[in-house]
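These notes concern the structure reproduced below.
Yeah, one chain of the complex is gone here, protein chain that is, but the others are all in their spots.
As written, the chain order gives the labels A, B and C, with residue 1 at the start of each chain.
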Amino acid sequence: MAAVSNDTARIEAFSDGVFAIAITLLVLDLKVPRELHEGQTLTAALAHQWPAYVAFVTSFLTILVMWINHHRMFTLIGRADDRLLIFNGLLLLGITVVPFPTSLVAEYLGHDGQRAAALVYNGTFIAIAICFNLLWRTAAVGDRLLNPACDRTAVRNIFESYRWGPLLYGLGLALAFVSVGASLALNLGLAIFFALPQRQRKGSAV
Amino acid sequence: MAAVSNDTARIEAFSDGVFAIAITLLVLDLKVPRELHEGQTLTAALAHQWPAYVAFVTSFLTILVMWINHHRMFTLIGRADDRLLIFNGLLLLGITVVPFPTSLVAEYLGHDGQRAAALVYNGTFIAIAICFNLLWRTAAVGDRLLNPACDRTAVRNIFESYRWGPLLYGLGLALAFVSVGASLALNLGLAIFFALPQRQRKGSAV
Amino acid sequence: MAAVSNDTARIEAFSDGVFAIAITLLVLDLKVPRELHEGQTLTAALAHQWPAYVAFVTSFLTILVMWINHHRMFTLIGRADDRLLIFNGLLLLGITVVPFPTSLVAEYLGHDGQRAAALVYNGTFIAIAICFNLLWRTAAVGDRLLNPACDRTAVRNIFESYRWGPLLYGLGLALAFVSVGASLALNLGLAIFFALPQRQRKGSAV
Partner (left out) sequence: MAAVSNDTARIEAFSDGVFAIAITLLVLDLKVPRELHEGQTLTAALAHQWPAYVAFVTSFLTILVMWINHHRMFTLIGRADDRLLIFNGLLLLGITVVPFPTSLVAEYLGHDGQRAAALVYNGTFIAIAICFNLLWRTAAVGDRLLNPACDRTAVRNIFESYRWGPLLYGLGLALAFVSVGASLALNLGLAIFFALPQRQRKGSAV
């Protein structure tokens, strides 16, 4: 069906729901230590779980920034069609997956298998960044679905900044072969960098 | 109470919430491998879980297509009554169940019990497809609850296409007796087929 | 703060979210059989879990009917104040708890402890039914917060029908001392009875 609907409100509401649930499910990766080793305190057991906290905060900030970008993108989009629904669906598929690689990193950082965990983690973000580009290009190339009255500078900024997403997470993926710690530090750094409000930055990559 | 309310907005909001949560809970079926076998790498353990990924993607796309159809149906419906609320409730019952048969398939594909898992999986989708028909007929037969100004071609297309849903998933159920793999491949194929935007297709089943 | 706000929209949205999540989390009580006993088929293992399905369907329909009632009540309420927020909050506390007694019944029906499970289950519904009455009385006694233009017959019907909720679930509680099966059958019967649209019935108890 090639029908075009004016209404993006329910798509945004559904997407917001998925973003909100995925970001909140991340807390399920923070496990209560069930059995303390001989002589171990709860404080020590909690401190021992630091990779889970790093993974939690990194994924939370990343999903938050992605939600802000999704929100910003839809302020410019005036109409929806089936292609937009599909690419938005694929993007949401990526977002709902995030708690899984987050768990992987939380469980395997510092153990055998940490490289595989970091690769899956970065791979998920690359896939999401690609979906963001597909979604945006579906809406914006040739002004297909943009609101005619939308802010043209904002449109240009998104085109310019979104292309960096796959590259930056691709760099994270490549870094994982050299150093898993550096790769995850890049993930956290990107999340903080894009979350921080900046005067100079004109848009924000995924 | 036979009272009729004009307002379908809160029904859509509640339904969107249920769809969004059910689709996001699917990720809980992707389990982090807790114990690696002697000499097994994490990559191998993750690869070994491929049925879980297939089941996840199939169920995600299926719920996504169902949400798109629900969304499309409610653009045509102008009023709600108790019967509509009930059938919508039964439909949502079906949607919330989906993570359970998805887990079954993820756990049992390739093991004893895979046929039972595939039957439950297809049976759930048949039940949902029947609920879609009941919901639609409640709204559309004799124009009971349709928006008087709604698009008549869209109404006819839905009548035409919804009747295929129970049949196609019934075929999936029958196929499971011959080959579980073929049955699940049909499920995935249907999800992709209905998710793809198509010029030729006039509506979409299920 | 005794301030009164005109706006009930965000209360309804938040409540809808809680209802939608609580109803969807019920599926987590449907467990995939992890280990089949010697010679047991998956079908047999699934059939053996029938109490979980009964508890799931009963709780789903009960929460659904409660959501419909909440929805209907707020079509009559025009303003919110702090007391309304508090009683709505207590009601939501009851709703979010439902998955827990549902799990209890699913786990213990047919085993030692089934009476305690049925008592907790009915006790939860009694508490929710009382909250519904408190919430409604806060809004409706002396027309405190009703929409001045609201339907007076609907108001009277709610007063009349809500008082039955605590009594009917109180009966379920009492029945549990005689027969756990009869008590749970009453719970399921009530859920179906109130879910069915009925011409004769003027309102619906909890």
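Assume contacts are C-beta pairs under 8 Å (C-beta built on N, C-alpha and C of every residue); 3 or more make two chains touch, one makes a residue touch a chain.
None of these values were measured; they are calculated from a predicted model.
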Selected from C:L85, C:L134 or C:C150 as touching the chain missing from the view: C:L85
Subunit C residues that touch the omitted chain in the full complex: 1-3, 5, 7, 10-11, 13-14, 17-18, 21-22, 25, 28, 81-83, 85-86, 89, 92-93, 96-97, 99-100, 103-104, 107-108, 112-113, 116-117, 120
Touching residues (missing chain, whole complex) on subunit A: 12-13, 16-17, 19-21, 23-28, 30, 32, 34, 36, 41-43, 45-46, 57, 60-61, 64, 67-68, 71, 75, 154, 157, 195-199, 201-204
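The rule we apply is simple: only the chains that are shown with their structure count from here on.
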Residue numbers of subunit C (touch at least two other chains): 21
